[in-house]
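Just one protein chain is left out here, and the rest sit where they should.
Right after this comes subunit A.
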Amino acid sequence: MPASRLWVVDVYGRVFSLSTAGQQWEQCRDAQMEFKRVTAAQQCCWGIACDNNVYLNVHASDLPIRYQEETYENQRWNPIGGFSDHLLPSDRWQWSDITGLKHQPLDSFELPSSSWEWEGDWYVDENFEGEPTEKEGWTYAIDFPAFYTKNKKMTSCVRRRRWLRYRRYKDMDTWAKIPSPQMETPDPFSDISCGGWEISEEPRGRLSLWAVSLLGKVWFRVGIYHHNPEGSMWEEVSVPGEVLQISCGPGDLVWAVLWEGQLIVRQGITRDCSKGTSWVEVESPSPDVGATHVAVGINTVWALTKDNKVWFRRGVDSHNPCGLGWISMVGEMITINVGLNDQVFAIGCEDRAVYFRQGVTTSELSGKTWKAISVPRDGDRSHSSASTNSLQSAGCFFSGEVRAQSVVSDVELDTEKVSTDGASCLVTSTSPESVVDAPTDNPDQPIETPKPRIPKVTSDSFISELISDREPAKTLREGGSAGPAVPEEEETLPSEGEVKALSALDAADTSSLSSVATYTLAMEDPYGTDEHPLWAWVSGGGCSVDSHSHLNWFNSVNTSSLVGSVQSMSLSVTSAQTAAWRQQIFEQLTERTKREMDNFKHYEQAIEQSVWVKKGTMQWWRDWKPYKWIDVHFALEQFSGPEGNKDGILFIYYNFYEEKKYLHAFVNELTILVPVLNESKHTFAIYTPERTKQRFPIRLAAATELEMHDWVCMDTSQHSQRKSFYYHRLALLSVSCWDIFVSEPSPALEAMPYPTPCDQMFWRQVGGHLRMVECNTVGIVWGIGYDHTAWVYTGGYGGGFFQGLASSTDNIYTQTDVKSVYIYENQRWNPLEGFTNRGLPTDRYMWSDASGLHECTKTNMKPPSTQWTWVSDWAIDYSVSGGTDKEGWQYAADFPVSYHGRKGKTDFVRRKRWKCKLTTTGPWQEIPPIALSDVTILPCTAQSNVDEVPLWAISNKGDVLCRLGVTALTPAGSSWLHVGTDQPFKSISIGAASQVWAIARDGSAFYRGSVSPQSPAGDCWYHIPSPSKQKLRQVSVGRTSVLTVDENGNLWYRQGVTPSYPQGSSWEHISNNVRKVSVGPLDQVWIIADKVQGSHSLSCGTVCHRLGVQPVEPKGILWDYGIGGGWDHITVRGNSMEPPRVRLPSLTDASAPAPRSPIPFRNMEVNSSAGDS
């Protein structure tokens, strides 16, 4: 799970955030002013500053917020001047939108606010429905509201072209003021709350923002979504009373508190009406004491009353937003907030610490206990390290004395003393004014006398008062000036009284202060926990934690959290692994082996190795017709040979017409064991070379899923001698049924003319769960999950059901994936009742899958395996191609017909969508935050570990991205560079000479010009026409070859690609029935084939290898079929193992011109730039 942040404001108006992966409050340095309140979503944070304006802080992302403005230029032909601006009076504007109704010349476009900037100037779009147009981008038609083509015909009387310009939101990670004209908001805002992102995914990034003004009015910000993060305007929402505070949950819950102490609940919030329609009043939890504060989540409501008591509302959900009744909870809180996953945060009334409600789950929304978050602020960092040190060295020597003194404390007095005292302590005094700052900066309280000094924050007066006379926060900070303690002063210090206050100074303020702080800390460390900051406001709306999250927020100093914090973003070796104790154990064990065993190998072993037999029953898909599952006995005999090498034989005993028979397989000959998805059984397939040739693996069904996993693991442990290669590189990777397999490459694999047959390749499972993987020859491996999360391979293997021994324990991380499962609700119209769930006898099931052939009801749908759990309830899916009506129905004339979103006089079909989520573990680590749909890595050959490797990807929104900082040592890279495109893309591939090809969503191909190590993102896209009448789907580029697959499963080869003309000239058909293609660094071609001759249904998705691929015959000659059965993806881009050179005289003669030898391609960059210009 990527790190997300909890936002807080302290009593001085400083904004801090705490990362779920972090262990300290980080001050929001950008804040030019103090804030009263903040409300966070995952992508941004809104706040009300002390100037009473609303500010927005959009979190920086590698993917910029860009908005495409477009306008059309229209022209009409006339016999005199040809096409010109002179239009008929009845025509549209010369510059208009696509409909022609709106006049929009280029200069009418303005930036919405000062937070935006133009990316470039206007330019003409030369791509028309996937086809490149003539240079000027004109498309022609007979008359204006008509069908346009890219070719000018005799009848073309009008033409138009599209102009594009992008604007970009630039104020990332800073607080940008939201323009609020006085007339819109006559009185300043006092409360703000954002949420509502789960009501609808359309448009992307949509948010509801509610605000309350000082006069008690409620405002709703209209039009906030991804491309318009600021929203467009404030709209007043009428309220039945004067509102004090409002809270908006991620879903459709909005509650507000009135000044009189009652609560009001917003009704009628739906997808189409995020503002809601009306209010319903709910009584305060306690009849005498009014409510002061409310916080809502998805299905949860918490409230506080004037006496600071905490209340939980029972029975709240989106059907009953008012809930049923109040339950009193323990704790006294000053504010409360509900974050993501209904997790609850609050600020304690007594100590002003942030509390996290532990144990909140969907079944127990009220949680178990409050737990204080105790982490230092980033400015305190020197403190905590100092305190640990001194705890260890100096021990608790001074603690008793200081504690006794601290009882007498009057902060006003003390801080003054301290400031003078601090000044006297300074070894290097720099700025005197900082010392003057100290008292105002420092009202921290000893725990013994908390109450009298706690500022009341129910009104903002305190903060305003506090901050009005303060200078803007200083961010001056110099390290290393901490002076060593002088012994005489140490003795005098306890008599100074309350020194402790100083340790709460924000060390960020000045260098001189931090030196003081460090100095006092030597005395103060037993009080480490006392000097906590005072918080005023908390917002968990951007903080993605749940009851399972491992947080290191609660014990900042102890060892466990230090070890626990290891799971950080970087892939570097974790501290636990490099710990001295661990190294010592490894070394000593090696030493022990040498000492006790090396000289005595000739001794006899005390225990003779014997055969271990595992027996049991399974079901077997029998070999002869009619095929069916039959019960069989099996025996797995495992034994060790004299040299300690292990082997085994699997026997399967069955009856053949009353006759006892068996079949057997040597475990060392098994090429792959793969789980096969089956609705009712836990089945897996065992392949041997022989079985692969026959296209009929041994299919077995175990009694339980666990047992099946034991079998699949067995394979790995049997071949433990092979395990070393997992650590090196994953050369040939394949993905099937979400499991990832790898085959060790051998030089013979691409040997000419007799390569290793595919059916003799050994495949091993890697562990983890992905939709696709890509790799290169230096061992960089990336994967993409079903939910488009990007993952990087960590070098281990196992995880998931490879528990215990079959798995490596390092580099295994939790992996989650979300896959959507769709079922359809079908209805038929009849004249009497209209649409009902009564179909004709010939109709499909009223609840079915997409094909209608299988019945799928809400209750009988099961997750694909026990590793999957449902994450959400059934919900209507509106984002169906063809569109839906308001209720999600799609209509069609009869069942197997294309559907559309508006009702005709026909039958209709509705589709519901259910998401299920997988949690497993594997040697993969997440690369947040951008979701990807494709990735490609330069298949480089020999390179050093630190050279940057080009890696390109496509986000799931279709943006093209270039990853920076990817090296063999840091395969995760550092950041994304966005590469602009005029339309969304879907597939991308980079070849060995940095040639980048991509496929746009509309099926057209693009070549990226001038990509080189110096200019990793290249300069511009060249539109390459697709094969006629075909929309391309996927591309793969090897050393020189460029191959694509189209929507109809055809495989195309790009002809005429030369160093000087890298775009090539034409497409040549190679094969059909292809699902995926992967071209390796040797230009070797492997595919996933859809249908293979003579195979059973299992072989849909077969790994195939193109034979006869060589420089003169880059398209190869024929296919060699490998393992079959449900493979979805393959990559061979990690295999650069040159085949042994067998030079056949006839072929070498023919290859004399050698247009594809790699040597001339070295000069590609020079040549191609010449060719492009």
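Rule of thumb we're sticking to: contacts are C-beta pairs under 8 Å (C-beta built on N, C-alpha and C of every residue); 3 or more make two chains touch, one makes a residue touch a chain; residues count from 1.
We take it that contacts and distances are computed from a predicted model.
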Protein name as given in UniProt for the chain not displayed, "Queuine tRNA-ribosyltransferase accessory subunit 2", "Glycerol-3-phosphate acyltransferase 4", "RalBP1-associated Eps domain-containing protein 1 isoform X1" or "Autophagy protein 5": "Autophagy protein 5"
Per the touch definition above, residue among A:586, A:627, A:662 or A:1061 touching the missing chain: A:586
Among A:121, A:272, A:596 or A:658, residue touching the chain not depicted: A:596
Contacting the left-out chain in the complete assembly, out of A:604, A:658 or A:833: A:604
Touching residues (missing chain, whole complex) on subunit A: 550, 554-555, 558-561, 563, 573, 577, 580-582, 584-586, 588-597, 599-600, 603-607, 609-610, 612, 710, 717, 727, 795, 803-805, 807-810
